[in-house]
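Complex shown without one protein chain; remaining protein chains in place.
Letters A and B mark the chains as written, and numbering starts fresh at 1 in each.
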Amino acid sequence: MAIKLMIVDDSKFMRTLLKKVVVDEYTVVCEATNGIEAVEMYEKYKPDVVTMDIVMPEMDGITALSHIVQQDPEAKVVMCTSVGQEEKIKKAIAAGAKGYVNKPFQGPKVLQEIKSVLGA
Amino acid sequence: MNSIKVGMADFKVAKDNGSLITIGLGSCVGIALYDPTTKIGGLAHIMLPDSTRYRSTGSKINLAKYADSSIEKMLEKMKKLGANTTHILAKIAGGAHMFKSANGFLKIGEENVKAVKKILKDKKINIKAEDTGADYGRTVELDVANGNYSIRSAVHGTKVV
Partner (left out) sequence: MEGEVNKLIQLKMMGDKGAERTVESLSMMLDMNVDMKISSVNMVSLFTIPEIVGGDEVVSLFSQFSSTISGSMFCLLSPDDTKKLVSSLLGDLDNEGSDGMCDEMQQSAAEEIGNIITSSFVDVWADTFAIEISHDPPLFANDFADAIVDNVLVEASQSCDYVILFNSTLNVVNADINFNILMLPDPDSLQKVFDLFENVDL
């Protein structure tokens, strides 16, 4: 059965790039452009795994992550973000992120991180 | 043509010939005042609408920063040069928001334009031309010999009002 993935990023460019990276391995069931959409779409589409940006309008990725994890404690979210500072990484992990990839990223690194989160 | 530069939070006046220029009007407003009967002109580059609301906590307040105090002071200087306030007309440009999805302080341009218009109305100064608001920057030049106000923008080129 195809693994369902949700992409969350306010950047159309990044969403397109990520789709290209994952296209052979996963089915992108939905794309959210901010944290509010991410929470709503998670509830609606129940993806198996999520890639989540942090810097977004309306609601940032870490806040969205907390809401999603509250809904579904088993949620598999990989933070995929330009933000690499230690305090943010700690915060994301504490909020329930299962993986963390820094932009700019190489495609294989993202795939590896998603795989390892799904496998865990 | 002899050009006098007007900086940010600044104003200058001149008589008979030459021009007054101010560059980079984003949310700031370039206020040109001109008395055609005496060929006396002034150009102000204001940043904030109201000196009473936004007063600096520093010891010295820069009056040219604010629409109200800048217009007041500029008119005084023009009068000293011999301008007749009943003949003065205004041409204004600027007060934009440079980012399409702007909010908060980035939209101060609208406040600036509103304030300038109110102040000029209260002083019974007719606004003969305006190019304000929208989302593009302007650079302006007032020709003191004839009161022509040229307004240059990246999107619309140069127009003379």
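To be clear about the criterion, contacts are C-beta pairs under 8 Å (C-beta built on N, C-alpha and C of every residue); 3 or more make two chains touch, one makes a residue touch a chain.
Please read all numbers here as calculations on a predicted model, not as lab measurements.
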{"item": "On chain A, residues whose C-beta touches the chain left out of the figure", "value": "10-14, 16-17, 55-57, 60, 81-88, 91, 103-104"}
{"item": "Contact footprint on chain B, counting only the chain that is left out", "value": "7-10, 23-28, 47-48, 54, 56-58, 62, 65, 96-102, 105-106, 108-109, 136-139, 153-155"}
